[in-house]
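Structure below; questions to follow.
As you look at this complex, bear in mind that one protein chain is not there, while each of the others sits in place.
Now for chain A:
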Amino acid sequence: MAVVCVEKVAIVGASLAGLAAVRALRRQSFAGEIVVVGAEPHRPYDRPPLSKDFLTGAVTTAGLALSPDDEDLGADWRLGVTATGFDPRTRSVRLDTGEVLRADGVVIATGARARPIEHVGVHTLRTLDDAIVLREALRQTGRLVVIGAGFIGAEVASSARKLGWDVTVVESLSTPLSGQLGTEMGEIVSRLHGDHGVRLLTGVPVSGLTGTDRIEAVQLADGARIEADLVVAGIGAIPNVEWLAEAGGLAAVTSVPGVVATGDVTGSQHWTFAVEHPATAVASLLGADPPVARAPYFWSDQYGVMIQFAGHRQPGDTVRIVEGDPEQRRFLAVYERDGQPSAVLGLNQPKLFTRWRRQLRSVPQEA
């Protein structure tokens, strides 16, 4: 699908994937005009520390910048500007400034937003502005209830615990992280909460929230009521695709030559995907050969334990510990399908994990 002549590229989204797309364009020798549109007012920044070192104060706003000050990619950054509509036939992006941005190639990298719970005293964590507000709320201590024991929820629980909060995590699944890690490993990893004095309640959905001027409690479906001074909801993300609705949605617009999507907006919401995949997306825009894709990889820091996972785990894969001891929270587990490693999980085992991750590369990936 080579585009005949690409002289101007519009990148919609100025976070990690948008920045990686700019870098990939320049690295792939694109010398034309690049315009980057970002809804947030900030230069591209790193989100993973927002739930960890940023909340505890170990990393400042300046430390989150993804680009060194002297990096000049020759792009026109339109920050604080939101895309409101798109015409894929003319590759025209409508902006909330009233302007229409027309380009030969368009990279859709508008990311995702936190699924909200609308109630006073309930926070979500996705953006730097969210994190600044939550960091401020965590300055005093009290009782925190985290709704959702996924990675964001678990990391916020860990950070708040470190800051001296009394923390309860509620999860509607019977085993946290079972979708990503499988039941067996999800159960082991979620024991980290109990190790550090955080209550974990599983298999019970939240039925309501109480408090009018301020949050008072979280009600569970089994009738339990958990008193709270602060609530954080980590219940997933919604891709930012509304601006594409008139044009038929994400799948419809990316079927048009000259339009590609990358990063969280695609539904593949991992940091390493957002940093690596833009090179593939941009190569298709320029009609170049895509780089070799690697096995998906993600990590999480909880209670000082480094959790790393790579590969394509599927339901039915077996899992075995090949090194270390789950009781010590330091081990390496390998998932297998038909006798071949499909994925690998490490807790505090970066060196061994890296070796296994490297072996996964040679495993054929499913389409």
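Assume contacts are C-beta pairs under 8 Å (C-beta built on N, C-alpha and C of every residue); 3 or more make two chains touch, one makes a residue touch a chain; residues count from 1.
The rule is short, and it goes like this: contacts and distances are computed from a predicted model.
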item	value
Chain excluded from display, named as in UniProt, from "Transport permease protein", "Transporter", "3-phenylpropionate/trans-cinnamate dioxygenase ferredoxin subunit" or "3-isopropylmalate dehydratase small subunit"	"3-phenylpropionate/trans-cinnamate dioxygenase ferredoxin subunit"
Contact residue for the chain not shown (choose from A:Q28, A:S92, A:Q219 or A:T272)	A:T272
Among A:L66, A:V133 or A:A288, residue touching the chain not depicted	A:L66
Chain not shown: contacting residue from A:E33, A:D46 or A:E184	A:D46
Touching residues on chain A - with respect to the absent chain	16, 19-20, 46, 48, 53, 58-59, 63, 65-68, 271-272, 275, 297, 299, 306, 308, 350-351, 353-354, 357-358
